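Have a look at the structure that comes next, please.
One protein chain is absent from this view; the other protein chains keep their places.
Letters A and B name the chains as they come in the text, with residue numbers starting at 1 for each one.
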Amino acid sequence: MTTLHTFHGGVHPPQHKQESSESAIAQAPLPSRLVLPLQQHIGAQAKPLVRAGDQVLKGQMLARAEGMVSAAIHAPTSGTVVAVDLHAVPHPSGLPELCITLAPDGEERWVEHAPLDYRALPRDQLLTRLRDAGIVGLGGATFPTHVKLNIGETAGIHTLVLNGAECEPWITTDDRLMRERAAEIVQGIEVMRHLLNPAATLVGIEDNKPQAIAAMQQACANTGIEVIAVPTLYPTGGEKQLIKILTGKEVPSGGRPLNIGIVCSNVATAYSVHRLVNHGEPMISRLVTVTGNVKTPRNYEVLIGTPIAELEKLAGVLPGSDGYILGGPMMGLYVSNSELPVVKSSNCIIVKSRALFPPLPPALPCIRCTRCAAVCPAELQPQDLYWFARARDFGKAQKFHLFDCIECGACSYVCPSNIPLVQYYRFAKSEILAIERDKEAANLARERHEFHQLRLERDKQEKAEKLAQKEKAALAAKAAAPAPAQAATTEAKANDSAQQLPAQQLPAQQLIEAAIARAKEQAATARAKNTEALTPQQQADIAEIEARRAKVREMSHPDADSPKE
Amino acid sequence: MFSPFISQATSVRAIMFKVMLALLPAIAVYVWYYGPAILVSITLASITALITEAAMLKLRGRPIAPFLRDNSALLTAWLLALSIPPLAPWWLVVVGTMFAISVAKHLYGGLGSNPFNPAMIGYAVLIISFPLQMTHWLTPHGLGQLELSVMQQLQYIFSGQLPGGATLDAVTMATPLDTLKTQLHLGRMPEEVLGMPIYGHLGGIGSEMVALAYLLGGAYLLANRIITWHLPAAFLASLFVTAGIFHLADPAHYVSPVFHWFSGAAMLAAFFILTDPVTSPTTLRGKFIFAAGAGFLTYIIRVFGGFPDGVAFATLLMNICVPLIDTYTQPRVFGQKDEK
Partner (left out) sequence: MLIAIYVMSGLAVLLGAVLGFSAIKFKVEGNPLVDKIDAILPQTQCGQCSYPGCKPYAQAIAAGEADINRCPPGGEEGIRKLADLLGREFKPFGGDTAAPKPKSVAFIDENTCIGCTLCIQACPVDAIVGAAKQMHTIVAAECTGCELCVAPCPVDCISMEPLPQTMQNWKWQYPVYALTPVK
């Protein structure tokens, strides 16, 4: 038995888990429309592979992972791609994002897929499969799983931590998943163990889920996986906090669990890995708790891309609802648009009402009571950070470890003055990141400007050298020529440098004027490209130039490379 | 609207209210020993505080209602009223409270921004400006001296007249701490002084019971997690150790630490003054340093200084150091590597 450790602080918000945890997982019916944002994970946006009008099969890759940290997006069902365009997505900015909209045909025709023998597969191929299956961490951060597991057996991972704590109030997806599909989760864990080869594998589950603990313990019997009940305390489910509880080790400030030889993953992610390995299915659905101001709160197996409105209908909204909380009440996101889709990170939809979530009283000034510091799981001084963020003293905020804040909301929860502390930290963090971006851009510009000047200087020098060489050659030629010519050359030399500039400028100006005239002519003739009557060689040249130009255009507008064109 | 969407049911108002509730036992003891004059002082201070608060908020262009409801001005008024002699002329209470609320609190930015404890600033201003009125304490009940009726107390408070041409000295006396200092100065032995009828088992008659009542109130605050044990414990320990060292070294001149605990405003300071969150450090180590410093300074000022009690000045002196203390006692954050 492992000895449990504790982390500093934490709070006990009302749990509200009973409402949804006692009914079995239900399959949500096929919605009439699915909206799949191309950015459902941390890292680079996925690159779309389909266009509007394409017929796609269930499980077919619609967008591929782009770059090192990214994940693919798949069709949750068979149907027709209606659009690849901007659509509202669940994000605090409210900005629309590139999404693939899919109209299901109701036939659920699968793309060809088969289980894989992961033990026989080379590591990198298995990792590629994970990436191409779009598997990301389902704990909330949606970090691509193939990146997390791409560590190498020799890296010395001593512990694999499976996070089944689920500390946020209202949410019960992991609870239900562990109760009903413990064996499958364990199979997914086995794949992770295969990749990481850890000495110990620990599953941490909060002790308010005794049935889930029992189910997991049964499934883990004789596997070497240890299931550990941890005390119920928000935010035990925080990666760093759970690792501290289970191993007593602290993830270094600004670091990742990897730095201390630990990998932490959510139990639901393990389940997705199982779906891929044993069924060949990519990540096309997830469990979502639909709860709050509804008739029948429960967990649904929902296709990614299902609009909130459809789930709301299933659960039966009660009167008095005003919007939704995506996620839990401590860290979730408030939205009012029911057309937003369920994405890979959506673990819970709480239908909000004023009765369940009364508006918080207006904020009073901070009285430095340090209740926030007492509950901060990152052991920060929230009252100081608040002060710095409020005063826009970002340097100080950073010095006081603002970026170690996990935005769990415990400080705001206990604040007697009801100050939206986390809001201030989010504001300060995004300002600091913006400043750093600007700084980087400025540094790049400075570098390029310096190079630009260096180049001008070099060109000047080269020109001067060439001139000198020419003169030398001329001089040598003259030395060979009869003497009377010498006087003339010195004169010419003086004239040469004086006349050089205007002489060069004049033709340039003429050229430009000619070009302007040409351009006007071109515009008048409806931009004819004059491509007729050219030799094949010339045409090939033009094609090459066009290709280059297209590439440059792409380079210059990295965001605009949509498939619309 | 952003997360978190829920909040624990705490409020500044409730916290301040509970602190005021914790003062009730001490007020009851005051009434028992010194008559109802203290109630008049508290009422006067409260009304002055609310009016001053409202006026200052208006002048500063802040919303008035939410800040009047937060109870912080009332608490300041109560603490000030309990720090000055119970039988104080009305203008003494009013001037002290006005100064505390307007200068010490609002001119520094109002609730949460004042570097000094407003009640202690009020006390300090009064004892420097009106030392005569500030050192006359009513003789406690049970010492068999002339006692004033309710009407007589009211008459004195509002008109300064005592019945039958009696002098103030007839109904008041120096505080037990003050008496001790004077008598020791005259060369008498501590046991001899403490044998005087005005002294009880722990401190002065009356004042020792008030101190016990503060202790009771402090226990209530601790039990309700309004305050933490660090500040009171560090303050009382520091006072005890400092007094103990002097007492052990020279019992002929220095009284026992227990006497210092239960005399003057030591208990009030430990549980109600130092624990003011606005003017105390935020870090744990800082709290220990702050309270220990205050305990040490309290003893030094009491025994070697010219004022009857050292609590107010000790608190204010340590208030000055709070930003410095906080800066140098920043705790290590989660996952931070040990320096070096």
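Basically, contacts are C-beta pairs under 8 Å (C-beta built on N, C-alpha and C of every residue); 3 or more make two chains touch, one makes a residue touch a chain.
Treat the numbers as computed from the prediction; the structure is a model and nothing was measured.
The missing chain, though absent from the display, is touched by one residue of B:Lys18, B:Arg62, B:His141 or B:Arg285; that residue is B:Arg62.
Note that of A:Ala183, A:Ala199 or A:Ile516, the residue touching the chain absent from this view is A:Ile516.
For the chain left out of this panel, the touching residue among A:Thr6, A:Gln211 or A:Gln423 is A:Gln423.
Among A:Thr3, A:Ser93 or A:Asn222, only A:Ser93 touches the chain left out of the display. Counting over the whole complex, subunit A has residues 39, 91-93, 95, 97, 362-365, 390, 420, 423-424, 426-427, 429-431, 434, 437-438, 441-446, 448-449, 451-452, 455, 511-512, 515-516, 518-519, 523, 527, 545, 549, 552-553, 555-559 touching the chain that is not drawn.
To be clear about the criterion, only the chains that are shown with their structure count from here on.
A separation of 56 Å divides the Cα centre of subunit A from that of subunit B. On subunit B, the positions that touch subunit A within their shared complex are 1-8, 10-12, 14-15, 66-67, 70, 72, 110-113, 277-278, 280, 282-283, 326, 330-337. Taken together, the subunit A residues at the contact with subunit B in this complex read 7-8, 11, 13-14, 92, 169, 240, 244, 250-255, 323, 325, 327, 329-334, 352, 357, 360-362, 364-371, 373, 377-381, 383-384, 400-401, 404, 409, 412-418, 420, 422-423, 426.
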